[in-house]
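Worksheet for the structure shown next.
Shown here: the complex without one of its protein chains, the others still in place.
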Amino acid sequence: MPSLGTSFGRGGATDYQQDLMNSDCITIMGSNMAENHPVGFQWVLEARERGAEVVHIDPRFTRTSAMSTKYIGIRAGSDIAFLGGVVNYILENDRWFHEYVRTYTNARVIIDDAYVDTEEADGLFSGWDPEQGKYDATTWQYKGMQVHGSGGSPEEGVKGEQSHGSHGGLLSHGDPPEEDWDLEHPRCVFQILKRHYARYTPEFVAETCGCTVEEFLWYADTICKNSGRERTGAFAYAVGWTQHTTGVQLIRSAAIIQLLLGNMGRPGGGIMALRGHASIQGSTDIPTLYNILPGYLVMPHTEHYGGLQKYIERSTAPAGWWGNADAYIVSLLKAWWGPAATKENEFCFSWLPRIDDDNSHYWTVQQMLKGKVKGYIVAGENPAVGSANGRAQRLGLAQLDWLVVRDLVEIETASFWYDSPEIESGELRTEQIPTEVFFMPASTHLEKDGSFTNTQRLLQWHFKAVEPKEDCRSELWFYYHLGKKIKEKLKESQDPKDWPVQHLTWEYGEQGGNEEPSASDVLREINGYDDHGQLLAAYKLLKADGSTSCGCWIYCGAYADGKNMAARKTPHWEQTYTALEWAWSWPANRRLLYNRASADPDGKAWSDRKELVWWDAEQKKWTGHDTPDFDEEKPPDYVPPDDAKGPDAIAGNHPFIMQADGLGWLYVPQGLEDGPLPTHYEPHESPFDNPLYSQRANPRRQQNKDLEEDPYNPVAGEGGSELFPYVVTTYRLTEHHTAGGMTRFTPYLSELQPQMFVEVHPDLARERGLEHGGWATIVTMRSAIEARVLVTDRMRPMKVNGAVRHQVGLPYHWGQRGLVTGGAANDLAHMALDPNVHIQEVKAFTCDIRPGRRPRGPKLAQFMDELRAEARAARATATRHEPEETRKT
Amino acid sequence: MRKEDRSAFLRGRGKLKREIAELVKSWPVLRQLDGDPLGLGKSVQSNRSRTLEPRIAEADHVAQSICPFCAVGCAQLVYVKDGAVMQVEGDPASPISRGRLCPKGAATKNMHDGPLREYKVKYRRPYGTEWEELPLEQAMDMIVDRILRTREETWEETTREGNPAKRTMGIANLGGATLDNEENYLIKKLLTSLGVVQVENQARI
Amino acid sequence: MSTAVESYGADAKPRMGFFTDTTICIGCKACEVACKEWNLIPEDGRLWTGESYDNTSALGANSWRHVAFVEQRKPLKLDGEVAALDAEPLRWLMESDVCKHCTHAGCLDVCPTGALFRTEFGTVVVQEDVCNGCGYCVPACPFGVIDKRDLPRSPDDAPLALPIFGKKEDGRVWKCTLCYDRLKGGHEPACAKSCPTDSIQFGELDELRERADKRLEKLRAEHWNGARLYGNDPDDGVGGFGAFFLLLDEPEVYGLPPDPVVPTAHLPKLWLNTAVAAAALLTGIAVSFFGGRE
Partner (left out) sequence: MSITERGTEMQSYYGRPIVKEPVWHPEVAAYFFTGGIAGTCSVLHGIGRVTRNEGLAKTALYVGAAADIASPILLVKDLGRPERFLNMLRVFKVTSPMSVGSWILFVSGGASTTAALLELTGRLRPVKWAAEVASFLTGPPLATYTGALVANTAIPVWSEARGELPWLFGASAAASGGAATTMFAPRRSAGPARRAAILGAVAELGLTVAMERRLGFVGEVYYEGEAGKYGRVAKACTAAGATLLAARGRRSRVAAAAGSALLLAGSAALRYSVFKAGFQSARDPRYVVEKQRERLREKTR
């Protein structure tokens, strides 16, 4: 999560769920927490019952809104405008937490003279290259400092998720070179921020977002009132923020607010990222992601092809905990290649494959459509329903040579070749699809040992309860035996490309009749060993000389002293409220990140009410209710010597220890693709013009302009935009889970939400002749699906720029199969992406809605062809050009 | 009648008598006389009700688990009897969930034993119109063959510019956010060693 | 009228019940599912109703918890700065309904077999090994809770003794048992245990009533629109509920009767009336004997 990573240092939720009860004001935005995290929501209600304000800001009035003390309706995709308005309010009204901002953030840092803001360049930051469609971030840097990048193309820097948001400039010690502690220098971050958001007035917010000025002012005042020494406010968000072409910047907006109000690192404060899957945090920490290695180490890039030393130089920050990146990567290589990894051969670093800028999921789909990806293994995911543009997904699957689907039930991804909308419409014919399909029944979590990392970075072990039946096997079994068989096959090979597999360490104890590999053995390897074969206790002990091995440095300590810390189940009533003895969280079992900031610069709690971690002057150490997220013995007045490196270069009053300067970044000079500050852009598909700039949408968003399977609706200012006049937003319901593989095949859940439906406001129903309980067809350039109509005031029409506009709500759980079936909302979505994380924009795009059921069989294909032709013809009459396409800044 | 038979008969008769007496005594109409004249309470309680126990009392063992749905991370207790799951409910010890579960977590057993759960490998040959059966071991061998074949066919030692690549772009892997850390670790480790870089999961989605 | 708990003598336990506080119900339906899982209740149909998010619709033999959803153009709170901001007020009421375990329970009173009984915890439970499916309890419940299960018998049920009657269904009545078996083992009921926000609170009824009074006081001070307790009054028509509620609107909006009365409240008079009618019948017929045989 580069937004949190670049702002604070780590890409994880900064808080733990229970801590929400300590909050005085919880803003839930981009999340429907009550519906999608019901059990976590108990802590929000605890806070509400203690008198906290709970504000839900969302396009839809949901079960979360119903439980909040105040709901504010805004139009989908206008969140940055709203939050930017809050930033402006804080700055204009002097509501920021002076001491916190001055000491703990980079507000005082002076930025390069060449930096040009979007406010001066009509929606583009300096460094825009229209040919490449990218920014050169050089001018965004701290004044007087070089971009910290290397290899062939310094302009690339290290970016996004890869960077873990930790790479500051080349600082020689803890303080950035040029600062103005009075925050008055015109080019200091604080003043840049002021100018950047000056136009985000309450009136602008109301007109752009569709709320009222009064509501906005009430909210802005409320969160300011509930911040400061005595009080704290928290944010909770989920994919309602991430699934936008501006997703990362959206979260950044909250980071800026929380830093300005001094809410980071403090009880009841922070930003709670609510993840949607059992181990989505875990699958990022130990990534099944193309661009990173375990522990957010960078995957080597084809353009940065130096050896290990180059790689380390590029990954190592001169200050902060990323200063030890060499130890992390070498220990990982030792974990993977064991004795084969030696100092002489650079620990087999050259064996790592190289990536390009984007080899992400949606890129893969395009490669499938081009026939370049031939084999696909899908384990516990259902892209045919769960990914944007389902039709493109399924057409891609039909181009494969072979496909392996591992799941509990026969999901749409496994059955696309005989049961899909494309088979129905005749676009695909079973007997002409070459794909060889293996469906492999999977084990449930009850049938295997292992650990999930939950939304608060907590590793929790689950013990196997029963043996899997028949052919059901865990993923652990599948990949382990796959590896074993492959190693056996390649045993004799002399081909250098087979060396990495031949030497891969692959020794895990086998248990039971199924020869299930031991998950504990795997976790031990992840935790790491020293050269005596002893399990390591903490990542501090990792070395760069090859004497330690560790599969994921941030998980080092999860098996400290031979004990599975993730399996600790000490009841909460036997410990304090931070419950440090329940399971284990990274890093180092700290529950509330950056908690050094819960104390003032001198190390004393800001107030009794909000004490968490403080400096004990007598014992000369940091202590408190949580594990201090700071060097335990580093006093608050510590000033790093000039030659200090790594963690030692962080000052005693700089709480963000992963950052190269130890500060919270209001302004992000590097690590992001689309600018150092969040700016309001319209969604990729929007019926509105950008009220601020002629640059309509995020210029850096990823589009697939030439991909026939991913056509876009005409947008505001283009011919044919009236064909898709409504904003559609997709979401989950409490009763189902994501693409439905685990729920719409489950009787007790299927009966609770048995059918696909669409939510519309009564005015829209009237406008389009939709009848409550009847059918409607929702169409985009991608596809048309049908749904039952639920006419409800909970879908509010929005008054935007003076005109009333409607929004359409679509849950996305259904598909062709299961006990309950229905149109897949993702079939309507496009594959334009956020540039930092390659996430699709399914929370705001455009559509049309018509009464009645969709055309069936071949008529559907015909209907879509006609619609696309009509829209293309209309667009040809009036095409729109954005600054992004022509102007270099 | 022989003596033994006779005494057995008498014993049997005695037993029968006692049983009848029991039956009469257990007749709720008579028990009503004993402090429950309206017949609303104890007098009408059946033997089954009187000796009722929660069925989890019969569990062979209880496994501590974690809910597999969203990322709140609720703790679960899994009661097992005769190798089958008999009940899944919240674990009160958890500081996060305090024993509570949402409808999805509460339906864990229903999902685990769902009517549409698959237990056998299914195989569709190229251009095939039907699923076919395939032994697990054979399926594994076939998948291994395909991975190695495709890797061989699509191997990129260098990029077009001549930079090292050491990878295959012909194979992709999707999934992970619903899996265990240990599983993700083996996926990333194995596929990276094979040069497969398109390893992705729901974090992207 | 007797509640029959005293028939347990020293074995009687404090009366247990539910306090369902709808102001913290998030409408997640965990209670419905947890109940079904524990009590092995069959599926109840997959019909989409369009009635907000409620597709369960009512309590019945196969739904012992039912979450009601009501969307309203009404403010959640009547006063305060937030209320003033809402030009178009909107609220979404959610309430998990359940058997009320009445102090004077219609179902229990009318059951002719003693299948329904008052447990030592003061709850009202159907004994599935006794019920013969006469169905009298169904219309006798003022809340429409208990119902007959018209689904096939489970395979381990005893075969029919009288095949000529040709019944194939389960045929018995079912409703919430307040997890009688769990209570006996010292566990709390499945729904209350799962409830993510503790909207369903389980405990000793006396204690729950006190808690509810305090809660109502707090809500009134916070200007909650329409906050009221329902079923907490021991002097109401059913002698107070064992499972009572805190609502935000009239009971009927949630599908609850505004003034439920146990049918047997009228029974003494009704018996007398019936006896007089019987005597009148006797008299009438006797009178008919005057006037000869022809």
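Every chain is named by a letter (A, B and C) in the order it is written, and numbering of its residues begins at 1.
FYI, a contact is a pair of C-beta atoms (placed from the backbone, for glycine too) under 8 Å apart; a residue touches a chain by one contact, two chains touch by 3 or more.
All values derive from a computational prediction rather than experimental measurement.
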{"item": "Option touching the unshown chain, where A:137, A:742, A:791 or A:867 are the choices", "value": "A:791"}
{"item": "Option from B:39, B:90 or B:195 whose C-beta touches the chain left out", "value": "B:39"}
{"item": "Touching residues (missing chain, whole complex) on chain C", "value": "49-52, 57-58, 60, 68, 70-74, 90, 93, 106, 109-115, 130-136, 138-148, 158, 160-162, 165, 167, 169-173, 250, 252-260, 263-264, 266-267, 269-271, 273-275, 277-282, 284-289, 291-294"}
{"item": "Absent chain, residues of chain B that touch it", "value": "27-29, 32, 38-40, 43-44"}
{"item": "Residues belonging to chain A that touch the chain removed from view", "value": "761-762, 765, 772, 790-794"}
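Convention: only the chains that are shown with their structure count from here on.
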{"item": "Distance between chain centroids, defined by C-alpha means - chain A, chain B (Å)", "value": "31"}
{"item": "Where chain B touches two or more other chains, by residue", "value": "88, 100-103, 105-107, 110"}
{"item": "Multi-partner residues of chain A (each touching 2 or more other chains)", "value": "38-39, 42, 734-735, 747-749, 752, 819"}
{"item": "Residue ranges of chain C touching chain B (in the complex, touch as defined)", "value": "2-9, 11, 28-30, 32-34, 36-38, 108-109, 114-115, 117-120, 125, 127, 129-130, 179-182, 184-185, 187, 190, 193-196, 198"}
{"item": "Chain C partner contacts - residues on chain B that touch it in the complex", "value": "28, 35-36, 38-46, 48-49, 52-57, 87-90, 99-103, 105-107, 109-110"}
{"item": "Parts of chain A lying in touch with chain C, wherever the complex brings them together", "value": "34-35, 38-39, 41-42, 45, 49, 61, 63-67, 69-71, 212, 214-215, 218, 733-735, 747-755, 757, 772-773, 788-790, 792-794, 796, 819-820"}
